[in-house]
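Please read through the structure below; I'll follow up with questions.
A single protein chain has been omitted; all remaining protein chains appear in their positions.
Moving on, here comes chain A:
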Amino acid sequence: MSDTVIQNPEPNYLEYQGRYKGIFAWIFSTDHKRIGLLYLYSMLVLFSVAAILGLLMKIELIAPGKTIMDAQTYNSFFTLHGITMIFLIVVPGLPAVFGNFFLPLMIGAKDVAFPKLNLLSWWIYILGAAVALSAQFFGDGPPDTGWTFYAPYSFRTGTNMLPAVTGAFILGFSSIATGLNFIVTIHRMRAPGMAWMKMPLFPWAIYGTSWIQVLATPIVGITLLMIVLERTLQIGFFDPALGGDPILYQHLFWIYSHPAVYIMILPAMGVISEIIPTFARKTIFGYKAIVVSTLAIAFVGYFVWGHHMFTSGMSGTALYTFSILTFLVAIPSAIKIFNWVATLHKASIDIQTPFLWALCFLFVFMIGGLSGMVLGALSANVHLHDTAFVVAHFHFIVFGGTGYAFFGALHYWYPKMFGRMYDKGWANIGLAVFFTGFNTLYLPMFYLGMIGMPRRYYDYVEEFHGPNIVSSFGAMLMISGLIIIITNLVRSARKGEIAEADPWKGKTLEWTVASPPPLENFAEIPVVTKRPYDYE
C-alpha cells in the first residue's frame, strides 16, 4: 500500500511515560492504542464473568429438574449473561478494541479525530457497566427479564430493573461518541492518496458500523428512558393497563437492537476481509462488491427488525414485509462469503492461526446465516419462536460471527499490539478445543428447538435430556478451549518471542510501523500510492 517501512525512533506506546505514572498513565491516556487496550482488558474481565454464567446455566441444564440453581437464579443468570455479553462486550467489542487501536494506523493517521472524547467514551462505558452490574447486588434482587427488557414484564417485575436499564442507557452514549469519532476520523484524517476506494476493508466496516451506532442507538436510549418513566411516573407508553401498547416497545427495542446485530457483525466481516487476503497472499476478490455490500447491510439491516416479532400479533402486511426484507439482507452477506471464498481460489495460502480462525468463522457463520433464513420464513418461525433453535442461531451468528472474528483479530494483530508473538502450537490447540466445544454446545440446540424445547427455562421434560447432556459437555469443552487461548495470549504478552514489524507479510499501513507502534504511529504521514491488498 505504501512503499516504505517507516522506522520511528520514538518510544513505543507501551513504554511511553507521559504526565501520569502507573495505572493513571493508562486510564487518563488519550492515545487511541492505550484506549483500545483499556477496552480489551475491561471486556476480558466481563467476558470471563459472563462466560462462567453461561457455563453454570448449561450445568443446570445437564439434567431435568433443579441441578445447581433454582428457577429465579436461572432467570437472573440468563439476564445478566445477556446484558453483559450484548451491551458490554459484543456491541462495543470489535469497534472499541480493534477500531480504536487500528483505525488510525490503517488510514495513516496519528490518532482519532477527538482523542479526549475517545477517552471519555471509555469512562462512560465503565460507568454504564458499573451501573448495570450494580443491579445484581443492591435493591430487590437481580433483574430477571432477559436482556430485551420486554414490556410489560419489565415494569411489573419486583426485581431491581432500574439500574440495569439505566446502565444500558448510559452505555449508549459511549457507543454514539465512539461512532461519531470514527466517522469524523475516516472523513477527515485519511492519509494523502487514500481515496475511498483505496481504504482497507476493516475501516470500511468500521465506517458502516459507526453510522448504525450514531443513528440507531438514540432510539434504544429513548425507549429505555420510557421504561424508566413508566416504572417511576406511571406514564402509559407500553403497559395496556395504563393505555400503552406492549408491541410498540418491541418495535422500538428492535429498531435499535436488530441494527445492533450488524454493529456486531460488520466489523467482524471487516476483520475477515483483512485476514483472508493476507494469508492467501492475494488481492481480495471483488473489493468494490464487499464495500457496497457492507453499506447495503448497514442500510437494509435497519428495516428487518420485525422478524423478532413474528408471533407478537403484528398485522399480516407487516409480517410479509419483514419476512421479504429479512431474505433481502442475506444477499449482501452472501456476496461477502462468495468473495472471501473466491479470494482463496488458487491462492498460495499460508496456514497460520488467524487464518484458521477466519476459516472457522466462515463455517459457523454460514450455519448461523442459513438458520437465520429458516427463522426468517414466517411459517417456520411460528414453530421455532422462543425455542432453543433461536438460541443456537443467535450464538452461531453472534458468538460464531463476532466472537470468532474477535479472536481471529486478536491473533492477527497481537504481534503488532504487544510486539511479541504467541505460542502458535498452543494457539492452534486452543482453537481446536474451542471449535469442537462450540459445535458440541450449540448444534444440539438446533435439534432441541425443533422438537420443541423452549428457551429460558431451567427445567425440561425427559425427552430433551440426551441432547442437553451433549450440549452441556460441549460448554465445558468450549470453556476449556477459551482457557487455553486466553492463558496463551496473556502469558505471551510478557514471555512471547519478539515479533517483527510485519510477521504475516501484510500490505496495509499498520504493518509499515514498528511493533509495538510508536506513540504517534507515523514519524511522517505516509503517502498512499497503491490499493490496500496489492499482492500482484
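In this text, a contact is a pair of C-beta atoms (placed from the backbone, for glycine too) under 8 Å apart; a residue touches a chain by one contact, two chains touch by 3 or more; residues count from 1.
In the analysis below, contacts and distances are computed from a predicted model.
The chain that is not shown carries the UniProt protein name "Cytochrome-c oxidase", picked from "ABC transporter ATP-binding protein", "Transport permease protein", "Cytochrome-c oxidase" or "Thioesterase".
In the complete assembly, the contact with the undisplayed chain comes from A:H251, out of A:H32, A:H251 or A:K336. In the complete complex, the hidden chain is touched by one of A:G36, A:G82 or A:G306, namely A:G306. Between the chain not shown and the residues A:T30, A:S48, A:Q136 or A:T321, the one that touches is A:T321. Among A:M194, A:A392 or A:V433, only A:M194 touches the chain left out of the display. Summary of contacts with the chain left out: across A:L14, A:L215 or A:A347, the touching residue is A:L215.
Taking the complete complex into account, residues 187-192, 194, 215, 247, 251, 255, 299, 302-303, 306, 313-318, 321-322 of chain A touch the chain not shown.
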